[in-house]
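Removed from the display is one protein chain of the complex; every other protein chain stays in position.
Right after this comes subunit A.
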Amino acid sequence: MAYAYLFKYIIIGDTGVGKSCLLLQFTDKRFQPVHDLTIGVEFGARMITIDGKQIKLQIWDTAGQEAFRSITRSYYRGAAGALLVYDITRRDTFNHLTTWLEDARQHSNSNMVIMLIGNKSDLESRREVKKEEGEAFAREHGLVFMETSAKTAANVEEAFINTAKEIYEKIQEGVFDINNEANGIKIGPQHSNAGAGGAGGAGAGGAPPGGCC
């Protein structure tokens, strides 16, 4: 399917914070409570619409375990956006954010948009990290912040789409050199015309799961 832009994303964060579930919720609109441990990196894709333009998101879901860090590092370079995920019910996953951020900043291009995600917002009773803490961390490090639930799908669309919007704005501002693929952005073969349904603004494009590449 033709797209105006293609953005490459990665999802990073400790093991068990729900990275794979976020991806599955976004691409397949479903939640899978039992999930195999991610080994290496998993891939997903979906089409969205921003500003009437078709944008293809290619998303790489990385393994959170330390054992696979050498693989994860290979994906930082060449990504336009990153979702840095922690689990609001596990303080330690929040405490590790700094390490993740350092790793990401060190290995990625400086323009990469990073979205901080506090996942499992449905488990309010087991919350260990206050929303304010997530907001404060994001403010301090210049990230966009959002709490999501891969289970109830709350804010999942928004997380991915807002990241895309921010990348899109950076392109408009000329921050990203879109001709350099090292930035994780590619221009489509032709800019598709804003479809009848694309009434401007961001919204999930129609592409159903599996309609990728």
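Here are some notes:
Quick note on the criterion: contacts are C-beta pairs under 8 Å (C-beta built on N, C-alpha and C of every residue); 3 or more make two chains touch, one makes a residue touch a chain; residues count from 1.
By definition in this document, contacts and distances are computed from a predicted model.
Set against the options "Monothiol glutaredoxin-S12, chloroplastic", "DNA repair protein XRCC2 homolog isoform X1", "FHF complex subunit HOOK interacting protein 2A-like" or "Centromere protein M", the UniProt name belonging to the omitted chain is "FHF complex subunit HOOK interacting protein 2A-like". Among A:F7, A:F26 or A:Y75, only A:Y75 touches the chain left out of the display.
Listed here are the subunit A residues that touch the chain not shown: 2-3, 6, 8, 34, 36-37, 39-41, 43, 45, 58, 60, 63, 65, 67-68, 70-71, 73-75, 77-78, 179-182, 186, 188-189, 213.
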